[in-house]
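Heads up, one of the protein chains got dropped from this complex, but the rest are sitting where they should.
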Amino acid sequence: MTSENYKGIFSSTVKALSDVGENSPMVHLHKHGVPMPSVDRLKVFMELMHGVMFPGYFMESDIDEHNIDYYIGARLDKAVFLLSEEIRRGKCFECQVADENECTSCQLSSKEIAVEFVAQLPEIRRLLSLDVEAAYEGDPAAVSQGETIFCYPSINVMTHYRIAHALYQLEVPLIPRIITEMAHAENGVDIHPQAQIGEKFFMDHGTGIVVGGTCIIGNNVKLYHGVTLGAKSLDRKSVV
Amino acid sequence: MTSENYKGIFSSTVKALSDVGENSPMVHLHKHGVPMPSVDRLKVFMELMHGVMFPGYFMESDIDEHNIDYYIGARLDKAVFLLSEEIRRGKCFECQVADENECTSCQLSSKEIAVEFVAQLPEIRRLLSLDVEAAYEGDPAAVSQGETIFCYPSINVMTHYRIAHALYQLEVPLIPRIITEMAHAENGVDIHPQAQIGEKFFMDHGTGIVVGGTCIIGNNVKLYHGVTLGAKSLDRKSVV
Amino acid sequence: MTSENYKGIFSSTVKALSDVGENSPMVHLHKHGVPMPSVDRLKVFMELMHGVMFPGYFMESDIDEHNIDYYIGARLDKAVFLLSEEIRRGKCFECQVADENECTSCQLSSKEIAVEFVAQLPEIRRLLSLDVEAAYEGDPAAVSQGETIFCYPSINVMTHYRIAHALYQLEVPLIPRIITEMAHAENGVDIHPQAQIGEKFFMDHGTGIVVGGTCIIGNNVKLYHGVTLGAKSLDRKSVV
Amino acid sequence: MTSENYKGIFSSTVKALSDVGENSPMVHLHKHGVPMPSVDRLKVFMELMHGVMFPGYFMESDIDEHNIDYYIGARLDKAVFLLSEEIRRGKCFECQVADENECTSCQLSSKEIAVEFVAQLPEIRRLLSLDVEAAYEGDPAAVSQGETIFCYPSINVMTHYRIAHALYQLEVPLIPRIITEMAHAENGVDIHPQAQIGEKFFMDHGTGIVVGGTCIIGNNVKLYHGVTLGAKSLDRKSVV
Amino acid sequence: MTSENYKGIFSSTVKALSDVGENSPMVHLHKHGVPMPSVDRLKVFMELMHGVMFPGYFMESDIDEHNIDYYIGARLDKAVFLLSEEIRRGKCFECQVADENECTSCQLSSKEIAVEFVAQLPEIRRLLSLDVEAAYEGDPAAVSQGETIFCYPSINVMTHYRIAHALYQLEVPLIPRIITEMAHAENGVDIHPQAQIGEKFFMDHGTGIVVGGTCIIGNNVKLYHGVTLGAKSLDRKSVV
Partner (left out) sequence: MTSENYKGIFSSTVKALSDVGENSPMVHLHKHGVPMPSVDRLKVFMELMHGVMFPGYFMESDIDEHNIDYYIGARLDKAVFLLSEEIRRGKCFECQVADENECTSCQLSSKEIAVEFVAQLPEIRRLLSLDVEAAYEGDPAAVSQGETIFCYPSINVMTHYRIAHALYQLEVPLIPRIITEMAHAENGVDIHPQAQIGEKFFMDHGTGIVVGGTCIIGNNVKLYHGVTLGAKSLDRKSVV
């Protein structure tokens, strides 16, 4: 191949791929200078959530009675900072408004939603402590509740789901789905953030479990790997 | 345990593990100074491919009409650089030729294959845009085509598969498999790069899907998680 | 929302989450200044094990007859250093002893266990070489045994399992489970470290396979994805 | 020391250090949610500037006639993005305005300044090419002009200074000083961004050179290490 | 060169360099399993110290009246954790005791020294606030005291020196020198941790300043770059 040929192929491919088209969904032109939600930043957010929900298990620091409130406070403040920004990005991704003057109010409401989320954390933590009990009771091989917190996919998935569900109920777009997809990628469990799951839920092994958005699961339920609950989607056309 | 004992156990283990044996497959002696294909570099390659196929969704930069061709060009040039080298490494891994003078021609042909791959990108992108349509149509819960690009495992897997399949058809060894295994690890979907998949393919949830190398799938197919298509292998002995 | 409201919500949430409770399992108060086992450090350990078991395939360096023993020795020494420390952390996580004077003996025994593990590596490597043969024989599409070492989930999972099983037999707490969970997260295959698996074991595709702790699997077994062997747990209550 | 003592010392130290005081300069309370300028981001900015001013020398990519404009365009676009944000942060650091409604106009003017800076880059590059000539002519040991670009502290310092000086003239606060301090830390040469330096300037060895803000240096000047030009400051009190 | 020659040269060089000699200072055989002090960890320690001394200037987080004590507390707790360990390593580096039973008491005393250091932080901060005043008063070009905190080498060097001096007075070996060498490398100012420096000290430009260990500097002193104070060492032989 001559160098000229290469030049031709390369530049015509760049030209073809740079074609923005008429509102092609393949290109996302950024509105209002707001970037896409960041999966990396949301991973840090979830790491901070683990550090806040299960102090002493995750993140490097030693935790004792004297320092725990400093760490909880600092981690939570960082988490709020990250979450507000990601909520704003999620809203912007779906925003149809052209007027940039709306952006300031959008930024403020993102901060407010983040604070409402903070107010729910004690309840979320209570639910997670019951999920931990369920994991310990549901697997006689578990040595301690602490082992299930540190090692069990079920607890990791439920931490993602319960947080995503709270954000879903606060009508945050896109972000809840990204958070449950993180657990899906890591543990092979796909729970829709819209699903309603009661107290003391445990999934043994986990891989392949799918829980659809319309599911309502009561208290004290244990699922095995590979189980699908109500996740069969109709086609868009059949729905319309 | 005495220090002497430890010394003995350690050095005899090192000796045993360093035994190169007679052509044992457990040790890979590098030929011609060419290293193994690098999964880390191929991850960067795939990240650049996402940035080229779906500009504005992935990688940090804002994309607008004025800068899109610069970004597409720079990303594609880096991708070609990485891909050529990985093709060369893949060839070298399976190479039986002892003569190092062959290496130069191998390096050149790797570059040519990379360029042929570049020439196919507009067609690959057309197929992916139809897969995006299929995802949006196949899941009525999807808010927009953009959401499926950013969040849906199906699109991530198909981006890996369609690229790997193109490289497979260009007779690149090893690399196509590494690329589909990346999606397998991330999303639990195992599609063989040899499989032939038509237009508008969508996988709901995904986890556990296996598509074997001999599969031929037509247009407009939707698969649910856990489905296996033609992936049952006979034993090597039964084949021979 | 006023700034005062935010201040109130934030500080009351921090207070609620910092409540250590009466021996609540949700908080892990570190004993004896020993931190939690580190998944990141265990990932480095497993990377070194790959470098020791399959020299030349993983980790960047060129391997030849002259340098192989240096690399094996240096990698193994680092691996022992990491493993001893992680064993100690695993023990400390489950330790009920308050007296810090016991800690020194615990540290020494962790080192001894690591050395006993080193002594078993040649046998573990022999088993892995048979698993490699099984993968090559079990999938006629495999080009070489080397390809299965570099690309096949089955070999990655078995490397984790055989190491975890050896540590389990040495009565190391927690660490074996963390190691098999790594493979579970990466490849969707959940093998309990207690399970007994014979020679020449191969898993095709892998995703969704579960092998329970009480399983005993003979030689020359091939499993397909999605298969569960003896992993149905009773509830803790039914066991008691 | 008892645990109680430690608790007391620690918490009273935290309390003392958390005292915000009455407008103490030791604490920077963030205004308007805008963070401090980021030295790390400005390092990336300067790396991109090196990649734009001296294509092919810095940053990993191969540069040829066909790809150079893609790389220049993509690097420059990223640099503008980073610079606008840092200008905004620099302004905010010194801002005395309480009304957040001013922030939007501040953000827009930061972007405009960044664009004015872009318009000056061809002239800055012309000056740098003359500095390269001066370095090559000034040191007979230099093998080529390229060597001075890649290795000589003088060129690194001048790249920082000429960019900082342009930003200083555009009345950007704080950022120019941070940029010259980067070169000060790396090469031990302290040039104030306000200084005026003519064409073809060369510093041999460099370490210890100080050029004050009121200096006016003509064309074709060569300085040796350790030389101070007009950098003796009076005290603030003597000035007032 | 033949491959055999290479093998010979390589292995004989390794052998020569591996010769531990009779107590050769060129090899540091680790005692008691305690590693060398870590410059990387001490850099994190100094970053935390900056975050504690000048909240809101360094480290990414927004600081306000409501969260400042959480951040100060969490940063200080991490700093104590790092410092205790580094003190222990510093002691071990110079330790002549063979008996490992001494190690536990050494570890405890390291923790105590770290706590005594914490108790001095409010005084160190008071001194630094005066150095900030001195920098602002000493350079009429400074826009604000905040600018000197964020940008001036003098403040960076003094933060290192005042912390190192406190540790020196607590008889911590090695670590104080490593800390002042960090500032030496970054800003070209070499202050011995033993030196005594009064209130309101300012160094203009800085590069090349050397302050010897026997110097006693009073209050309100301003030094220019390149000044040496009492740092001329006699030879060891002349001293003896």
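Chains: A, B, C, D and E, in written order; residue numbering restarts at 1 for each.
Here, a residue touches a chain if its C-beta (ideal position, glycine included) is under 8 Å from a C-beta of that chain, and two chains touch if they have at least 3 such contacts.
All values derive from a computational prediction rather than experimental measurement.
Visitor: Taking the complete complex into account, tell me which visible chains touch the one left out.
Guide: Result for the missing chain's touching partners among shown chains: B, C, D, E.
Visitor: So which of B:S11, B:S24 or B:Q196 would be touching the chain we can't see?
Guide: B:S11
Visitor: Touching the absent chain in the whole complex: find that residue among D:S11, D:S38, D:Q107 or D:Q145.
Guide: D:Q145
Visitor: From the list D:D19, D:D204 or D:D235, which touches the chain that is not on show?
Guide: Of these options, the touching residue for the absent chain is D:D204.
Visitor: On chain D, where is the contact patch with the chain that was removed from view?
Guide: 52-58, 60, 62-65, 68-69, 72-73, 76-77, 80, 112, 115, 118-119, 121-122, 125, 128-129, 132, 136-147, 149-151, 153, 186-188, 204-208, 222, 224-226
Visitor: May I ask you to list the residues on chain B that touch the chain which is not drawn?
Guide: Output for chain B: 6-7, 10-11, 14, 66-67, 70, 100, 104.
Visitor: Spell out, residue by residue, where the missing chain touches chain C.
Guide: Answer for chain C: residues 61-62, 67, 69-75, 77-78, 81 touch the chain left out.
One rule holds for everything that comes next: only the chains that are shown with their structure count from here on.
Visitor: Could you tell me which chains make contact with chain A and chain C both?
Guide: B, E
Visitor: Decide which interface, B-D or C-E, involves more C-beta pairs in contact, and give its chain pair.
Guide: Taking the two pairs in turn, the one with more contacts turns out to be B-D.
Visitor: For the interface formed by A-C, which of the candidate pairs B-D, C-E or D-E is equivalent, sharing more than half of the contact pairs by residue number?
Guide: Equivalent contacts to A-C are found in D-E.
Visitor: So if I superpose chain D on chain E by CA, what angle comes out, to the nearest 5°?
Guide: 120
Visitor: Using mean CA coordinates as chain centres, what's the chain A-chain E distance in Å?
Guide: Going by mean C-alpha positions, chain A sits 41 Å from chain E.
Visitor: Give the residues of chain D touching no fewer than two other chains, as numbers and ranges.
Guide: In chain D, 6, 10-11, 14, 67, 70 touch at least two other chains.
Visitor: Linking chains that touch, what shape results: line, ring, star, complete or other?
Guide: other
Visitor: Identify every two-chain combination in which the chains touch.
Guide: Result for touching pairs of chains: A-B, A-C, A-D, A-E, B-C, B-D, C-E, D-E.
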